[in-house]
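A protein chain is absent from this complex, but the other protein chains hold their places.
Now for chain A:
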Amino acid sequence: MSIGLLLALWVMAAWLTADATILPQPWALVGPFRREVMNGELPYHLGETLVRVAWAFALAMLAGGALGLVMGRNPVLNRWLDPWLVIFLNLPALVLIVLCYLWIGLNETAAIAAVVFNKIPNVATVIREGARALDPAVDAMARVYRMSAWARLRHVTLPQLAPFITAAARSGIAVIWKIVLVVEFLGRSSGVGFQIHLYFQLFDVTMVLVYAFSFIVVMLAVEWLVLQPWERHTRRWRQE
């Protein structure tokens, strides 16, 4: 219903604009979309961006999760690292991207590192809150029963952190793919961001929209087909 309303607004705006080079009608994207799929350009660039998103997401979740966990469990370390976290949280994404390209070079490592460094503080902040909320009684129980460190992490700590990990993952994936597009826009020769940059230079609004919407659809599919089922799985024990 709401998507239908959005489409109606688009149709209305395109009709009022009456200039397909500025805002084409939604159905005008179908032809260019099909052409890009058939000639392999869209799948290739989508794939490149998805690989970068996957790497950046995995690394940011791992590093940010570990940092948040130790900061949440260790007040001394938290006091030391909290100012760093605040600084990195407030550092504009663009600054980190430019610095990574300048320091590391215009390569894949710099591209992914820029995204990871942008996202780590957010993930760490969320997971730190989760680590502070861990139930000390359950932890004490696990130690009395001599559960190994690995078993405690897997069966005691991570399940309690699951809602926070899910929240960090969902907000993370939403932010990461947008930053990946900027990274590609500024310094890569492949990916959806690169294609948007290319068609921006050609002032081809239709193709910009084709690539943008294609990737939005893919990320919505990731949200609906991966993240939401996983969240339901992690919450199944709450069913009364």
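Basically, contacts are C-beta pairs under 8 Å (C-beta built on N, C-alpha and C of every residue); 3 or more make two chains touch, one makes a residue touch a chain; residues count from 1.
Definition applied: contacts and distances are computed from a predicted model.
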Name under which UniProt lists the unshown chain, selected from "ABC transporter ATP-binding protein", "Transcription regulator PadR N-terminal domain-containing protein", "RNA polymerase sigma-70 factor, sigma-E family" or "GMC family oxidoreductase": "ABC transporter ATP-binding protein"
Contact partner of the left-out chain, one of A:M141, A:A174, A:L202 or A:L225: A:M141
Identified contact with the non-displayed chain, of A:G47, A:P75 or A:P159: A:P159
Interface residues of chain A (partner: the chain not displayed): 137-138, 140-147, 151, 155-156, 159-160, 162, 234, 236-240
